[in-house]
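Shown here: the complex without one of its protein chains, the others still in place.
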Amino acid sequence: MPHIVINGTPHQADEKTTVAAALMNLGITSRTSVSGQPRNPLCGMGICFECRVTIDGIAYQRGCQVEVREGMEVSTDAI
Amino acid sequence: MRYDAIIIGAGPAGLAAARAAKHAGKQTLIIDDNHGPGGQIWRGRDGIELKGVDRRFSTQITDLNFSATQIILATGARELFLPFPGWTLPHVLGAGGLQAMAKQGLNVQGKSVVIAGSGPLLLAVASNLKKAGADITLIAEQAPWSSLLHFGSQLLRWPSKLTQALQLFNINYTPNLWPIEAKPGEVLMSNGKTYPCNYLACAFGLLPNLELARLANCKIENGFVKVNRHQQTSVQGIYAVGELTGIGGLEKAEAEGEAAGAGTATLGNHQDFVKLLTRTFKLRDELKQLAQPDTILCRCEDIPFSRTTQCSSMREAKLQTRCGMGPCQGRICGPILEQLYGWPSDSVRQPLYPVPLKSLIQS
Partner (left out) sequence: MTSDVLILGGGIVGAACARAFLKQGLKVTIIERELIGGGATAAGMGHIVVMDDSEAQFALTKRSRDLWDQLVPELPSSVEFERRGTLWVAADQQEFNAVSPKLSYYNSRHVSAQLLSAQTLYDAEPHLREGFAGGFLVPDDSVIYAPCAAAWLAQGANIIQADVKTIDDGKVTLAIGEQHKAANLIIASGHYVTQLFSTIPVKPRKGHLAITDRYPGQVRHQLIELGYLKSAHGDSTESVAFNVQPRKTGQLLIGSSRQFGADHSAVEPHMISKMLARAAQYLPNILNMSIIRTWTGFRAATTDKLPLVGRYRNADRTWLATGHEGLGITTAMATAELLTHLIAKTKAPIDPTPYLPERFPQCRT
């Protein structure tokens, strides 16, 4: 089971799980909208961009398109 | 490397096209933005056969800057969402959306799910989520009984689809019912009842992903790519297969893919089934009146319904309110505005998806 760090806190996620699914499993919403609302994935297939998070320092990546990897650092801070 | 056939999209249509092209002796490449082949239906399935076909996964095409004798667009469909109060809450996902999340590792074991919206996908989603351990408490189809009964009687013409429909049938399936407002942990439906749920999985049908076809200047007619019997679009060398040419499901997608890959004419009366689906699951007008002034239409930019009411075109809404200017580039709110106001879609521009700046710098 890969170890990942989300917003500075270590977690474990299941193999073959995307970042978006891992966040939902942990009850962490994927982003805060431009007017401050918490948002979760909508489409699950790379269209809606509601799942975008910062992965290993690169902002605005779609969590539903990226599988978790050992040591990955995810942040949900960016708008 | 110069290819005879490049296929974009590795769902059923693209896969059938790739195999047929390879079989016809073409040097073939298939590209998809997912980690592997399968598209929406077979996402994550093991053992999909693609011998002799070059493949590139996790690759998103944002521009048509390559050439091949034949380019086959098989970019599939996405869900249509309609705005109602609360549809942006974290427990509200698409119907196919929740299913896709479950296939990519979301644990739905023991979660209660209300499925709502329209189309045959609702039942398929219910069946898959149930297998994954979810508790499906309601499947609300907005279409009336009369349409569905007519649909059922017509299905006799397509025995395999009838069998499939019977297998999927679910006791909680309720026609003539649609969502009015989602609130944390529940949803108020049009029958006045509130249903508690961990997830509301809601979508109102499917829409073709036309962006690449538009970028290639392919002729679009009534919302779909116009093709001839050989699946060729109005642009020489560019073919379109699957949902791009009409929402018609698996058999149509495979038949069209195979024809395009092999260079033959498509067999079967698939367009009849497309028409039947469209007629059966036509959206009722009440659905277009659910949004309240403060209901968000553009989720990227948080633009409420009230700000769009003074506009008279998609472009005006975009320029004056920022509706559709965010990273999804109007993929979600564009079709909503089209449903609410009848405005045709805006132009497309590369990059079709946001890309890292450095990828736009040529070496």
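Labels A and B are assigned to the chains in the order they are written; within every chain, residues are numbered from 1.
Going forward, a contact is a pair of C-beta atoms (placed from the backbone, for glycine too) under 8 Å apart; a residue touches a chain by one contact, two chains touch by 3 or more.
This structure is a prediction, so every number in the text was calculated from the model and none was measured.
K.L.:
Among B:Asp63, B:Glu181, B:Glu251 or B:Glu338, exactly one should touch the missing chain; which is it?
P.N.:
Only one listed residue reaches the unshown chain, and that is B:Asp63.
K.L.:
Considering the whole complex, not just the chains shown, which residues of chain B touch the missing one?
P.N.:
Residues touching the hidden chain, for chain B, are 63, 65, 313, 315-316, 319-320, 322, 325-327, 329, 349-351, 354-358, 360-362.
K.L.:
For review purposes, identify every residue of chain A that touches the missing chain, sorted by number.
P.N.:
Chain A touches the missing chain through residues 34, 57-60, 78-79.
Going forward, only the chains that are shown with their structure count from here on.
K.L.:
Measure off the straight-line distance from the CA centroid of chain A to the CA centroid of chain B, and report it in whole Å.
P.N.:
A distance of 23 Å separates the two centres.
K.L.:
Quick one: which bits of chain B touch chain A in the complex? Just the residue numbers, please.
P.N.:
33-35, 40, 44, 58, 60, 78-79, 81, 88, 90-94, 96-101, 104-107, 209, 299-302, 326-328, 331-332, 353-354, 356
K.L.:
Using the touch definition up top, name the residues of chain A that touch chain B in the complex.
P.N.:
Touch residues, chain A against chain B: 13-14, 16-18, 20-22, 24-25, 29, 33-35, 37-50, 52, 58, 60, 64-65, 67.
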